[in-house]
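Handing you this structure, nothing more for now.
And now, chain A:
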Amino acid sequence: MLKINNLHASVEEKSILKGINLEVKAGEVHAIMGPNGSGKSTLASVIAGKEEYEVTAGNILLENEDIEELAAEERAHKGVFLSFQYPVEIPGVSVTNFIKTAINANRKAKGLEDMPANEMLKLIRSKSEMLEIDRKFLSRSLNQGFSGGEKKRNEIFQMAMLEPKLAILDETDSGLDIDALRIVANGVNKLKSKDNAVILITHYQRLLDYIKPDFVHVLYNGKIVKSGTAALAHELEEKGYDWIKEEVNA
Partner candidate 1 sequence: MSKYTEDDLREELKTKEYEYGFYTDIESDTFPIGLNEDIVRAISKKKDEPEWMTQWRLEAFKVWKEMKEPDWANVHYTKPDFQAIAYYSAPTSVDPNKTLDDVDPDLLAMYKKLGISVDEQKKMNNIAMDIVVDSVSVATTFKKTLAEKGIIFMPISEAIQEHPELVKKYLGTIVPTKDNFYAALNSAVFSDGSFCYIPKGVKCPMELSTYFRINQAGTGQFERTLVIADEGSYVSYLEGCTAPSRDENQLHAAVVELIALDDAEIKYSTVQNWYPGNAEGKGGVYNFVTKRGLCEKNAKISWTQVETGSAVTWKYPSCVLKGDNSVGEFYSIAVTNNFQQADTGTKMIHLGKNTKSTIISKGISAGKSQNSYRGLVQVSSRAENARNFSQCDSLLMGNECGAHTFPYIEAKNKTAQIEHEATTSKIGEDQIFYCNQRGIDTEKAIALIVNGFSKDVLNKLPMEFAVEAQKLLEISLEGSVG
Partner candidate 2 sequence: MDLKEKLVSSFLAFENHVDIDCQIHDIRTEAIKTFETEGFPSKKDEAWKYTSLNSILKQDYSVFPKQENAIEYSDVKKYFIHDIDTYNIVFIDGKFASHLSQTTHDGIDVCLMSSALNKPKYRLIIENYFNKVATKDSLTSLNTAFAQEGAYIHIPKNKLVNKPIQILHFSTGSEVALMQQPRNLIVVDENSHVQIIERHQSLSNNPVLTNSVTEIFGNKRAIIDYYKIQNDNVNASLIDNTFVNQKRESHVSVHTFSFGGKLTRNNLNFYQNGEHMDSTLNGVTIIGDKQHVDHNTLVHHIEPNCESHQDYKGIFNDSATGVFNGKVIVNKEAQKTNAFQSNNNILLSDKATINSKPQLEIFADDVKCSHGCTIGQLDDSAMFYLRSRGIPEKEAKALLMYAFANNVLESVKIPELKKRINGLIANKLGVNIGFDL
């Protein structure tokens, strides 16, 4: 599904990713953990195609295709989905209108007609029920005045609607209370299948109690310095990141 080879990336001439290697296969869940400033969010943005980030070496293959030259929306059409750590507000554009526009843009890229209105309605209804989203919520302006929990739930709602191949969840657990975390995690678990893959980016192990990762990677100073199974996450929770830093710096 996703293969990252020796990826180096920088922003405003400042080098942030310094040689990432990662392979994610269909059906797998990977967690990327690490201390603040280690480059986790940068990695997510680079995969999604944010223009401020410059790839200086290495490559990213999505289903064996190098996606470096693809614009953000083209990557999205190929099934990359990023759940943002800080989703932006778009005043006056309702959640429904936004997702409708997104779905039809993706369909168009695949050469499909617009989704008929009634089918769209049905889909919105079923996905919003799954995530326990109130109907009123759907008519509100996108992310405007949303609480932290509502924003994250909205991100997962969009993911459910778009059914991506590769979902990258950037700090989706931050700012969520336990109920919201459970709902969001449930949603992600239901969307998981043998054909798609999930990358969880998180600072804490908490989310991993709800979404079981197959692999856990520790990102530090722009590199993956340790990989392991779910047990590694527990170890990090107990011992913090200092021992990793010491190991690396030793």
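Behind the choice of candidates: all candidates are chains of the complex that A comes from, given by their letters.
The rule we apply is simple: a contact is a pair of C-beta atoms (placed from the backbone, for glycine too) under 8 Å apart; a residue touches a chain by one contact, two chains touch by 3 or more; residues count from 1.
Keep in mind that this is a model prediction, so the values were computed, not measured.
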- Message: Once the contact definition is applied, which of 1 or 2 turns out to touch chain A in the complex?
- Response: 1
- Residues of chain A that touch candidate 1 when the two form their complex: 48-51, 71-73, 75-77, 80-82, 84, 87-93, 97-98, 100-102, 104-106, 108-109, 114, 117, 141-142, 158, 162
